[in-house]
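Every protein chain but one is kept in place in this view of the complex.
Moving on, here comes chain A:
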Amino acid sequence: MKIGVFVCHCGSNIAGTVDVAKVAEAAKAMPDVAFASDTMYACSEPGQEGIIKAIQEKGLDGAVVASCTPRMHGPTFMRTVARAGLNPYMFEMANIREHVSWIGRNKEANTRKAIDLVKMAVAKLGQNRPLYPKTFAVNKRVLVIGGGVAGIQAALDCAEGGLDVVLVEKTSSIGGKMAKLDKTFPTVDCSSCILGPKMVDVAQHPRITLHASSEVEDVFGYVGNFQVEVRKKAPYVDWKACTGCGACMEKCPAKKSPDPFNELVGRTTAINIPFPQAIPKKASIDPTACIRFKTGKCGVCAKICPTKAIRYDQQDEMVTEEVGAIVAATGYDLMDWTVYGQYGAGRYPDVVTSLQYERMLSASGPTGGHIKRPSDGREPKNVVFIQCVGSRDPSVGRPYCTGFCCMYTAKQAVLTKDHIPDSQSYVFYMDIRAPGKMYDEFTRRAVEEYGTQYVRGRVSMVYPMGDKLVVRGADTLAGTQVEVLADLVVLAVGAEGAKGSPHLAEKLRISYDSYGFFMEGHPKLKPVETNTAGVYLAGCSQGPKDIPTSVAQGSAAAAKVLGLFSKDQLQSDPQVAKVDLKRCVGCMKCALTCPFGAIKELETRGEMKVEVIETVCQGCGICTSTCRQGAIQLQNFTDNQILAEVNALLLTAEEEGA
């Protein structure tokens, strides 16, 4: 076998702390190595051309590239090797950047370690065999999880692109957080007026199936062929019969149920339609508030309903949807601000969250668009906004900037002046972060035209004094402490991943961060993809975003799905487990340990054996370490290949010791 070794400088990333010429020189002495060189940037066009030229001119059988992590450029170099006419699996990578040059400064030790890693890669490549992918058919339906603005956009774009779309929404109506907003920045246009028509489009689109009050229970399968179990939670109303007339809401005697749509500011009835523009506009019963469910008595709604749609005995229903791709658009939740003892931690009624204030501003909200203090219903004159409550605050475990709070606070300050012309708003801020189109202009308007007082500094404490609240903080520009006597305090609460998103991430087999946000495939170059093929992200499920960015990402996710579905056949990764039927004793231990259910029983010549479903197998290798017979082997990571690497390393050590 003739192997070529290509050592990359990566500019000074590697060459700064590794003697790359020496690594290439050492490689020439390794068994089977017929060619070795160092190159400035192996991944660049001349770098790749150099590899192709060497393979073709020297008649190489395989190539080792010693450079960065295979996560970054493994596929790049596999394509290079393929362009040179070799099987792409006749390629190995030695990670001498993340594993060597970036973690140590001792050039001599680094060079030694880099040589060891190259030696291991060469030894493994000696055992590599060509692998060939299989092709499989694609189910061209798409599942969108989450019916906020990002999910709606993704669903509509996919449907317009000719795909059948299943939209699953947890609550009883789509619309998400945007439906709760009164106005949007920086245009101060009505949120539900621009979102409402899109929601109607979803309802009316012949290609979109909407499951409201539903959650994804389980996900099986793989890209192109997912089976998704959806739990349709019982609304205790036959939605086929319900016309959304609202008669039940008018007569329901349980009127004190906290209203989640109004952020618990207002009260609602036990049977309700969350808001006037709800899609689907169907009633559902909250069994924790319903008198019928709690005491067995009542039943007013069943009597009043003109279409006899009430079903107290309705059960949850399971639906299986078969799709080829999934878009996760589960959005965000506000961080639990009650950890802030200094702001009252939920103890003072006149300290409200930003989203609660938004509902108070909304004409369809619990106060009919009138700003009223929750404690006594009076109209506030001095309103204090505190920014960065749960953003940029490592002390509560939220070090990141939520990004949209500066803008919505400016918007709420502007709206406050519109609603109460003789009011005065104060905003305590750290910096103003307004980088979007027309954003900075908007915050300036809040100051210059609406007279909002911006105070740069954190608030140390909010406490009641009589029927007012004392807001004490620092003015770091004036270098003094300030106190504002407020009638109402609005906390600009930061965002975190939606509750339950880690559970969903596990079902989708995608990663999530410690704040509950899903991880994108690459922070810069794969912002919509995940590391699981066929699963895409949109909106705040990936990180806090404003509406334009959420919509853009919803469209981007749709574009990715349409791109995926532009092929009728997909290729599977051949780096999967493979069973040696002669050795297999059918003990089924591998099947028990496989986390993906990729191993099934196989009867052959009257004996029980196992077989790997290649499209389901993720190549994790757990089965291979379970098998006592050594009968199941992960392709491209066989026992022989790994032992070759170990031998290469240990023999080096032995030589050095001798």
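Some points to look at:
Simple rule for what comes next: a residue touches a chain if its C-beta (ideal position, glycine included) is under 8 Å from a C-beta of that chain, and two chains touch if they have at least 3 such contacts; residues count from 1.
Convention: contacts and distances are computed from a predicted model.
One chain of the complex is hidden; its UniProt record names it "8-methylmenaquinol:fumarate reductase membrane anchor subunit", one of "Lactose-binding protein", "Aspartyl/glutamyl-tRNA(Asn/Gln) amidotransferase subunit C", "Sugar ABC transporter permease" or "8-methylmenaquinol:fumarate reductase membrane anchor subunit".
Of the listed residues A:347, A:503, A:522 or A:600, the one in contact with the hidden chain in the full complex is A:347. The missing chain, though absent from the display, is touched by one residue of A:200, A:465 or A:592; that residue is A:465. Where chain A meets the chain that is not shown, the touching residues are 340-342, 344-345, 347, 461, 463-466.
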